[in-house]
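Pasting a structure here, questions to come.
Yeah, one chain of the complex is gone here, protein chain that is, but the others are all in their spots.
Take a look at chain A:
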Amino acid sequence: MIRYLSQIGKYFLMLKEVFNKPTKWSMMKQLIMKEIDDLVMGSLGIVAFISFFVGGVVAIQTALNLTNPLIPKYLIGFATRQSVILEFAPTFISIIMAGKVGSFITSSIGTMRVTEQIDALEVMGVNSLNYLVFPKIVAMMLYPFVIGLSMFLGIFGGWIAGVYGGFASSTEFQTGLQVEFIPFHVTYAFIKTVCFAFLLATIPSFHGYYMKGGALEVGKASTTSFVWTSVAIILVNYILTQLLLSK
């Protein structure tokens, strides 16, 4: 227990240091652009692929479970919208990103630690935490756009599967999308996404930065980072849902 508390304390001390002694802006600009390319643009393909097909699966499964003829077909569109916007896009995609982006961050920073590149930065007088972690946090602030794309493609995938699978007409599906739509649900999803983006940038960085050992430990740190990032996302998801949606 004490060890976990000490790790949490160390994480917050790291965050303090990340915002200290900023790197020269001309250099930071380049680093941010590179991180946007690696972390955000590099994830678009997998996010688009998963969102489209999972949206389709949600629509099909909803349709297959609607055995009662009294239940309207538009429920397929309604269920797809609710699942994708409330949970699938923000939370499920973030867990996938904890594996993709998180392990990339941990292994790249961990390798820099093992090969003394972080020591080299420190010896030169560079605040290595600001240099390495701050651009990732800024880049991940574009993460809500990824989730926006995921929401669109998830619903689009649901529409394709629902309509072309013969489960509902296009009008029925679209009616379902509009039924009892609460705009705050989208706001809630994006608030969650911003929090998850911060966790996705900082927890894997923490595990990479403070790792000790060699190549094997880099692999172990990546796994540990995935586990803890996922745990943090799930916990924050619960807390935010309780705070933002319960009356």
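Please note the rule applied: a contact is a pair of C-beta atoms (placed from the backbone, for glycine too) under 8 Å apart; a residue touches a chain by one contact, two chains touch by 3 or more; residues count from 1.
By our rule, contacts and distances are computed from a predicted model.
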Among "Ion-translocating oxidoreductase complex subunit C", "ATP-grasp ribosomal peptide maturase", "Succinate dehydrogenase/fumarate reductase iron-sulfur subunit" or "Phosphonate ABC transporter ATP-binding protein", the UniProt name of the subunit that does not appear here: "Phosphonate ABC transporter ATP-binding protein"
Chain not shown: contacting residue from A:71, A:120 or A:182: A:120
Which of A:3, A:24, A:212 or A:247 contacts the chain that the document leaves out: A:24
Interface residues of chain A (partner: the chain not displayed): 21, 23-24, 26-27, 34, 111-112, 115-117, 119-120, 122-126
